[in-house]
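Structure, as structure tokens:
Of the protein chains in this complex, one is absent; all others appear in place.
Then we have subunit A:
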Amino acid sequence: MCGVFFFLLVFPWFGLDIGGTLVKLVYFEPKDITAEEEEEEVENLKSIRKYLTSNVAYGSTGIRDVHLELKDLTLCGRKGNLHFIRFPTHDMPAFIQMGSEKHFSSLHTTLCATGGGAYKFEQDFRTVGDLQLCKLDELDCLIKGVLYIDSVGFNGDSECYYFENPTDSEKCQKLPFNLENPYPLLLVNIGSGVSILAVYSKDNYKRVTGTSFGNMMSKEKRESVSKEDLARATLITITNNIGSIARMCALNENINRVVFVGNFLRINTISMRLLAYALDYWSKGQLKALFLEHEGYFGAVGAFLELLNSA
């Protein structure tokens, strides 16, 4: 796609997904930098690369999900690693401020961004950071991201998996699933809210429904009931709810594979196993719940891919 023109695409390569709660950032770290290149590399760029790759936490809220890092990818003729970073959306102004202080705009890179925040913060990027955002549709990005990451795999392992015996903590097993012929599939993205897409091919999909009842978080505490009990009850209620709406959509669309993505599922085995169980049980084995290792990052990956595409 970019072939011989790869040199036109200047580093750094980013993909940004600015959601309602979290910002997801994908960063490609080139590993094939030659000595000359290293010398030519402007100071700004070098400092960004070093800052991102030598830390696992940024400020008090930014985190690099080291375990998700994809190693030795070849993209547009360059070899390198893909890093996955997240921070809360309310720190977005600080992020833009930092970009401005580090003269990010002098790098002449295009910043590809998706998610609602791409619209909401566009003005701030321009005025504070002197940066022009390339805004991308979030559903397009989501699907592209899923298909790409699944195709490259997870450092030799399968990106997609499912649970066998989800209710039995002894026998429960996480097993790889081959998503080579993915269509049709129901893609359930659980972020702040929930979006459900029926995907029939790479660029044929429709939004079946959406719900505002997603990753509800409440700070309320009660003495009489333990926090743990409340948290668990809330988690189970919401998960079951999402499961039943996803199931109904799958039935209505006549699709039997349901892929759950989104940061609601991050380190949330309880929900994943519950979804796996509920889908299987209520559909009498007709529906299969599938999960992806890179849970919430597909939008950002999609945005990142668009950057490469634009070259």
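What to note about this one:
Here, a residue touches a chain if its C-beta (ideal position, glycine included) is under 8 Å from a C-beta of that chain, and two chains touch if they have at least 3 such contacts; residues count from 1.
Rule of thumb we're sticking to: contacts and distances are computed from a predicted model.
For the chain of the complex excluded from view, the name given in UniProt is "4'-phosphopantetheine phosphatase" [choices: "Hemoglobin subunit theta-1", "Carboxypeptidase O", "Integrator complex subunit 9" or "4'-phosphopantetheine phosphatase"].
Touch with the chain omitted from the figure is made, among A:Cys249, A:Leu265, A:Leu292 or A:Leu307, by A:Cys249.
Residue-wise, the contact with the chain that is not shown comes from A:Thr89, picked out of A:Thr89, A:Thr110 or A:Ser271. Of A:Asn44, A:Asn81, A:Thr109 or A:Asn240, it is A:Asn240 that touches the chain left out of the display. Touch with the chain that is not drawn comes from one residue among A:Lys31, A:Lys79, A:His103 or A:Arg207, which is A:Arg207. Interface with the hidden chain, as seen from subunit A, comprises residues 19-21, 88-90, 115-117, 119-122, 137, 139, 191-193, 207, 209-220, 222, 225, 230, 237, 240-241, 244-245, 248-249, 251-252.
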